[in-house]
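Every protein chain except one is present and positioned as in the full complex.
Labels for the chains are A and B, by order of writing; each one numbers its residues from 1.
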Amino acid sequence: MEFTARQIAELISGKIEGNADTSVNYVSKIEEGKPGTISFLANPKYTAYIYQTQASIVIVNDDFKPEKPVETTLIRVKDAYTAFATLLDYYNKIKYNKSGISEKAGISDTAKLGKDIYVGDFAFIGDNSKIGDLSKIYPQVYIGDNVKIGRNTTVFPGARIYSDTVIGNDCIIHAGVVIGSDGFGFAPQSESNYLKVAQIGNVILEDEVEVGSNTTIDRATLGSTIIRKGAKIDNLVQIAHNVEVGENTVIAAQTGISGSTKVGKNCMFGGQVGLIGHINIADEVKIAAQSGVGKSLTTPGEIVQGSPAFDIGSYRKSYIHFKNLHHLKSRIDELEKKLNETKD
Amino acid sequence: MEFTARQIAELISGKIEGNADTSVNYVSKIEEGKPGTISFLANPKYTAYIYQTQASIVIVNDDFKPEKPVETTLIRVKDAYTAFATLLDYYNKIKYNKSGISEKAGISDTAKLGKDIYVGDFAFIGDNSKIGDLSKIYPQVYIGDNVKIGRNTTVFPGARIYSDTVIGNDCIIHAGVVIGSDGFGFAPQSESNYLKVAQIGNVILEDEVEVGSNTTIDRATLGSTIIRKGAKIDNLVQIAHNVEVGENTVIAAQTGISGSTKVGKNCMFGGQVGLIGHINIADEVKIAAQSGVGKSLTTPGEIVQGSPAFDIGSYRKSYIHFKNLHHLKSRIDELEKKLNETKD
Partner (left out) sequence: MEFTARQIAELISGKIEGNADTSVNYVSKIEEGKPGTISFLANPKYTAYIYQTQASIVIVNDDFKPEKPVETTLIRVKDAYTAFATLLDYYNKIKYNKSGISEKAGISDTAKLGKDIYVGDFAFIGDNSKIGDLSKIYPQVYIGDNVKIGRNTTVFPGARIYSDTVIGNDCIIHAGVVIGSDGFGFAPQSESNYLKVAQIGNVILEDEVEVGSNTTIDRATLGSTIIRKGAKIDNLVQIAHNVEVGENTVIAAQTGISGSTKVGKNCMFGGQVGLIGHINIADEVKIAAQSGVGKSLTTPGEIVQGSPAFDIGSYRKSYIHFKNLHHLKSRIDELEKKLNETKD
């Protein structure tokens, strides 16, 4: 997509200085600007670059006063950073602005489809499922029976939403995500094999939840596995049956949360973290990457590390000593030697 | 789906006390019972709840004697817990009772399809592949060439079964699983690049194996990667080429097993465990979550933890001292000081 300075200025309510017909088709950082791209200058530290940049257009603050001649086309706005972000967002919206319902999709007669939705080729929508207005179901998505998807939610290619799942408004589900598969519920039997326990609960995603690629979220045994409003879950995360993730909690890639654990609001978990089942994590708790949490963390705002995890400051101190254990051991050797000498 | 007390009583051979026309469409725990749900009372500890529960129907043991008036409809059976489990199982069977072969599937002319199977929209079945009676192939599943799938096996949406894979009876393969992709076989070459080694073996899953969502199982270089009868593998697990997993072994989410490792029967691995390649794990070994196993574990029933893993009791003791290393170090400081004083 190509845009002229004139089009962009209109979009962000800016004033052009230079050639209004200059056109760009991509964005760049000002220090790496190439012809045909648009950039921005917000941080005064980068001012020097505006005299050298190859970017064809640069968005600047209203009050920017060049000290040397500027060759690139300028667009002046009140707040260059916000204007640039608006532009990116607009670009993305155009890019992902798919619409229409493919004739190559497989949609149940009993499914209820909202207005202005997109359903791509080879997508499957099961019985009694409901897709809200403006939502986008990309090609090859699977939506089982009795699923409810809210307004303006995007489900990217090949995500699998099992039956009975409820997804709110403004959610983003990335490619390959599996929501609502059977939890790992096996009752050990006498002869050391396992009886599968039917998992008849569901999964609920509240509004504004984002779920990263190939993440898996299991349905509840009874009741619901719940991801609360605004929670952000990265790629390849495992959320087991009956887990609850609190509002605006952020979970980095490859973390796993075992069955029935409840996580509070505004928590931040690093990558590859593991949580045992049936525990509670207080609000605003932070867990360092690769940590393993084996018991409830009840103090809001607590920060932990280690496997099993404990206070991060203490972990770091212990780890420094761990690195020096050879040294500590030598000192004990020495002490023993000296003490023996002393006693002689 | 709605069921009346009368229908349910017939199904579980029970006797109704109360309104036989009461209908329910879901289940609940007795302590959280809501109108329109059915619950059960088996554990005497929960008896008090039967006088307050909002559940419309409660299944009770024959010998239950109310001490106060009960408002809900009761169904009396010999064993309330077993009857409830039977009911759940029945419910699940109805729910997943898909059948018929979609005209929107892509099925090779040389594929052999059993009786009473389900093949969903956009499923692909390759040349010479065989699907046993009563098996269910959900939408968007890929089954390559020369695959054999047994009787009453379910393959959920978007699972990928590469060519030559053999899957037994009564297996469950969840969404997004990949079985039979090429193992990570690269022969380092002189100029520090890699020659891909053709992987021409396959994967065999025996009967009653369950594989969780987005798990990956690589084909063998030669011979077979084998998952033995009754093994249960959770979500996002990695099983490398030529691995063997023993009967009824249970592997929790995000665990990885490297090439050619053999795991015994009835083992239990926690989440995020890693095993190096070319080792043997004895029967009934337990490995704590996040542990890394770097050598064979030859004692049946052994329990290990740590990275590298060793005896779990010793690990836990060492870890307590690790948390106190600061303290131990201070004691050494103190000892050195005192000893110097003593010598003076």
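Convention: a contact is a pair of C-beta atoms (placed from the backbone, for glycine too) under 8 Å apart; a residue touches a chain by one contact, two chains touch by 3 or more.
Note that the coordinates shown come from a computational prediction; the quantities given were computed from them, not determined experimentally.
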If the hidden chain were put back, which of A:42, A:101, A:289 or A:303 would touch it? A:289
The listed residue (B:73, B:129 or B:272) that touches the chain absent from the view is B:272
Which residue, A:8, A:137 or A:252, contacts the hidden chain when the whole complex is considered? A:252
Per the touch definition above, residue among A:132, A:183 or A:212 touching the missing chain: A:212
Where the unshown chain meets chain B, residue by residue: 106, 122, 124, 140, 142, 144-145, 158, 160, 162-163, 176, 178, 181-182, 184, 186, 192-194, 196-198, 200, 214, 216, 218, 222-223, 236, 238, 240, 254, 256, 258, 272, 274, 276, 290, 292, 307-308, 310, 314, 317-318, 321-322, 325, 328, 331-332, 335, 338-339, 342
Contact with the hidden chain only, please: which chain A residues? 27-29, 32, 85, 88-89, 91-92, 95, 102, 104, 120-122, 138-140, 156-158, 172, 174-176, 208, 210, 212-214, 230, 232, 234-236, 248, 250, 252-254, 266, 271-272, 289-290, 307, 319, 322-326, 328-329, 332, 335-336, 339, 342-343
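Keep this in mind: only the chains that are shown with their structure count from here on.
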Which whole number of Å gives the spacing of the CA centres of chain A and chain B? 26
